[in-house]
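The complex appears here without one of its protein chains, the remainder shown in place.
To keep things simple, chains are lettered A, B and C as they appear, and every chain counts its residues starting from 1.
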Amino acid sequence: MRGKGLGVKGKGSAVVQGPVVSGVAGSFARFFFLAACVTGLSHSVVFAQTPLALPQDVRAFDTPSDGGGSLTVLWSPAPYDSAAARYQVLLSEGTTVPDPAAMKVVAEFPANQHYVRESKWPWWTRPTTGDQHQFTLRSGRGVELKDGTTYSITVAAVQNDDRKIATPVQATPQPNWMNWNQVNNLLLALLFGGIVFYAISTARKREIFLRRIPGLDAVDEAIGRATELGKPILYLTGAHDMSDPSTIAAAVILGRVAKRTAAYETDLLVPHRDPITMAVCQEITKQAYLEAGKPDLYKDDSNFFITSDQFSYTAAVDGIMLRKKPAANFFMGAYFAEALLLTETGASTGAIQIAGTDSDHQLPFFVTTCDYTLIGEELYAASAYLSREPVQVGTLRGQDIGKALILGVLGIGTLLATLGVMLDAQWPQLFLDLFKDVK
Amino acid sequence: MIFLRRQVPLLITLITGIVFAAQYYVPHPASEQMLTSVTKWLQIIGGFALVLGVSSLFHVHAIKIRRKEAGWGYSFVLYVSMLGTIAVGLWSNGKEAVDGTMTAFGWIYNFMMVPLQGTMFAILAFFIASAAYRSFRARSREAAVLLIAAVIVMMGRVPLGEYLLPISGDLSQWILNVLNASVRRAILIGVSLGTVALSIKIIFSMERSYLGGGKE
Amino acid sequence: MPVETIIGAWVATGLTLFIFTFLYKDNPLFKLAENLYVGVSVGYTIVKTYDTVVVQLIWKPIVENGEWTLLIPVAIGLLMLTRYVPKAAWLSRYAFAFIVGVGSGLAIPRTISSFILKQIEDTVRPLMMLVPGEGVSFTWSLLNPASSLNTIIILVGVSSVLFYFFFSVEHTGPGKIVARTGILFLMIAFGAAFGYTVMARMSLLIGRLTDLIEFTDPSYGRPSLWLLGLTILTLVVMSRRSSNKQPKEEE
Partner (left out) sequence: MTFAERMLKIDRRIIFLVIGFCTLLPLLYPVGLPIKISPEVRGVYDYIESLPEGSVFLLSLDFDPASKPELHPQAISLLRHAFRKNLRVIAMTLWVSGTGMADQVVTQVAREMGKESGKDYVFLGWSPGGTAVIINMGQDLYGAFPADYNGKPTKGLPVLQGIANLRDVSYAVSLGAGNPGVEAWYVFGKDKYKFELAGGCTGVMAPGLYPLLRSGQINGLIGGLRGAAEYEILIGQKGKAVAGMDAQSATHLAIIVLVIICNVFYLSLRKTTRQQAHSGT
């Protein structure tokens, strides 16, 4: 919380008059005005028991950016704003009020509360300067505001037995078609969508640079060692089916591994948990052997189905590891609790183990039990790097740009926020509000 | 025909996707009403989706039994237990308890499903222990950092650890609250960008794997 | 104690022990329990789905309140099931298109608001704090998560990890240092996750053993002790048999 006695209006500071605009228009001008007001206010004094006066500049309007059934009242701060005095919000149906004193009291609170700056509205929807009083009345307990009905509404100041009621003003609650508070969210969605589209279309036209993923070097090394030892290679594609991006990535990387095993003439074992994934992987392996120029070495049963049950599958694969003692184990794709059971057995046989998964809950175990781990998005990146498919590469690039933007916002934002505190200024909010989740 | 089979589904995705993304920004009661109805629909469709998931299991095991593949006896056990549970469940009106007294369905749930499912994951405790002894090695500087952090958190989260090494409590609190939170936040932001990108690609039919196989 | 509870205690204990036999090795007792588990839980899901979806969400609202519009989701749901009719399988795409479309649409703004904006908002904090009475100053306390020092650490952590997952920039020069910082942060977070996962798995074991201890009570007839003996005996007999058989199988 900043500001000492900010709520009390100092001498000479202007009250913003004029029509209340609820849209975005005009907010910039208002904002600078607000900043000027607020900074000029820091040295005010609270007077105790200032005599009561009529609440000034009472304005009421339909609360913007909501689903209806709500009105907002604004009025100017007064010298008597303190915990000792109280404000009442009064309401009645219809446009004429015979006796304001008989209006229904719908809210009552200490006079030093409910300022515009306490509301969560960002600068582009703030109806007026931060020092003004604001109260938003909603349909709920004891009050019912019907959309389309005109209400008279006013504010009374109360101190001890004294009660001063301002002239009632009229307003009609209405549902709105746009929540302007969330417009930053919408802009970001559109911006990011545009970036992704742009990146994908660029990737379709020309090669986009992707850095080499170090884990892929480890893959080659592991296969080389398996060849030296004359032992097979074990490759797992994870627990999910082909609709999961991590399985697709695992299948793409399998293509690369299969090409190498074909070139080195090393045995490849790929036990599966899902029949469809198995069929897809058979195709990929076959293609890889063809590309490596060794179609005769391809065996259909290097890809085989075990069972879809989690622990039975694990027990079977563990059995393979212990019997065949593969020189390298690859764990790509999505994994659950079985991850540890697999990698631990693999480590005990002395195999080189390389993992790649986006299952973050299993990553710690992969990192400690495997020689190399592709962490989270690295798995997708590795697959995009190998496949060079424009949509994949483009998406990766688009996300990179998104991340760069966020990094920039973090840096600039922190700088501005710090300046804001040091200089006791409000203008950094102009930027910071853009990246706030406000409703 | 191609239009009906290929274009129309993509069009449905495009329209529903845009409409429900836009709905978020529209507070009007009409838009809220639409959201209410459609989420209710999604609940019902969700029920059908469960049937879909279950039926593939039916299929796999039915084949096993029919062909008398190795271990078909277990598939038989699976079938019998499933049909038995369904019969008992329907007989008990799908309620585990009526006014606090257990039904036969509740009995199956409490004395079969709960211990079975609970134990399935409890055995992992043993495997973690054996892995701790055999393979949690500081192979690299990174793995060493991981293991040290893990040991501190393990100490700090149990009374004995805090008793033996009083600072471990505060230290693990700091690791979780500051270091861990910052990393998780970065991951969350990265994953969210991925989610949004994927959703956009799906809506604009650049990503179609969800439509699955099936001949055109 | 009611008879069904005593029988239940025996069954629960037996099944728990069957699953624990996996620790010895994969064996028929474990497989039996595992398949029983899959069967029972699938059966349970089917019953619950029927009871909730068909009875509560579809039948009653339509029959009692005349909400005929609910036939639309039913139709969409049925379309989904055409997947098993090869000739009409393409119809299921309409259902998936609808679900995936709505799901993607719902996800975009909500993900941005909850996981991007909210997280940025909380990371972007002033590095200096307004301390009452002292003015603007830098707070060093590590234990206060909101202190200036921790704000900087979080900023460094978030930025370096975000940078680590950058794929269109080579990690060289200063980038290498940032990426290395990122990986260190990542490893610490993985360590924390590791510690917590150990804790979770141990808790599950504690929970199961607490139940087993409860079932050593004479009022249940001490099922834990009896069945433990029986399970071990079975395992011994089975391993004897398989070791007799093994040589033949291996030729």
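Going forward, contacts are C-beta pairs under 8 Å (C-beta built on N, C-alpha and C of every residue); 3 or more make two chains touch, one makes a residue touch a chain.
Values in this document were obtained by computation on a predicted structure and should not be read as measured data.
Note on the undisplayed chain: of the listed residues C:78, C:169 or C:204, the one touching it is C:204.
Across B:26, B:42 or B:145, the residue that sits in touch with the chain not pictured is B:42.
Set against the missing chain, the residues C:30, C:44, C:165 or C:185 yield one that touches it, C:44. Although one chain is not drawn, the whole complex shows that of C:18, C:90, C:164 or C:196 it is C:196 that touches it.
Contact between subunit B and the unshown chain involves residues 32, 35-36, 39-40, 42-47, 49-50, 95-100, 106, 109-110, 113-118, 120-122, 125-126, 128-130, 132-138, 147, 150-151, 154-155, 157-163, 169, 173, 176-177, 180-181, 184-185, 188.
By the touch definition given at the top, subunit C reaches the unshown chain through residues 23-24, 41, 44-45, 48-49, 52-53, 56-57, 60-61, 106, 110-111, 113-115, 118-119, 121-122, 145, 189, 192-193, 196-210, 213.
To be clear about the criterion, only the chains that are shown with their structure count from here on.
Shown here, the protein chains touch in all possible pairs.
The interface with the greater count of contacting C-beta pairs, when A-C is set against B-C, is B-C. Comparing the centres of all chains, each the average of its CA atoms, the largest separation from subunit C belongs to A. Centre to centre, using the average C-alpha position, subunit A and subunit B are separated by 21 Å.
With centres set at the average Cα position, the gap from subunit A to subunit C is 22 Å. Each chain gets one centre point, the mean of its Cα atoms, and the points for subunit B and subunit C are 5 Å apart. In subunit A, the residues touching two or more other chains are 182, 185-186, 189, 192, 311, 360, 364-365, 367-368, 376-377, 403, 406. For subunit C, the set of residues that touch two or more other chains comprises 22, 31, 34-35, 38, 108-109, 112, 116, 120, 123, 155, 158-159, 162, 165, 186-187, 190-191, 193-194, 197. Of all residues in subunit C, only 4, 7-9, 11-13, 15-16, 19-20, 22-23, 31-55, 57-58, 69-70, 72-74, 76-78, 80-81, 83-84, 89-90, 92-112, 115-116, 119-120, 122-123, 142-143, 145, 150, 153-159, 161-162, 165, 183-199, 201-202, 204-205, 207-208, 211 touch subunit B in the complex they form. Those residues of subunit C lying in contact with subunit A across their complex are 22, 25-26, 30-31, 34-35, 38, 108-109, 112-114, 116-118, 120-121, 123-130, 136, 155, 158-159, 162-163, 165-171, 186-187, 190-191, 193-194, 197. Those residues of subunit A lying in contact with subunit B across their complex are 65-68, 175-179, 182-183, 185-186, 189, 192-193, 196-197, 200, 242-243, 245, 248, 276, 308, 311, 337, 340-341, 343-344, 347-348, 360, 364-365, 367-369, 371, 376-377, 391, 395, 398-399, 402-403, 406.
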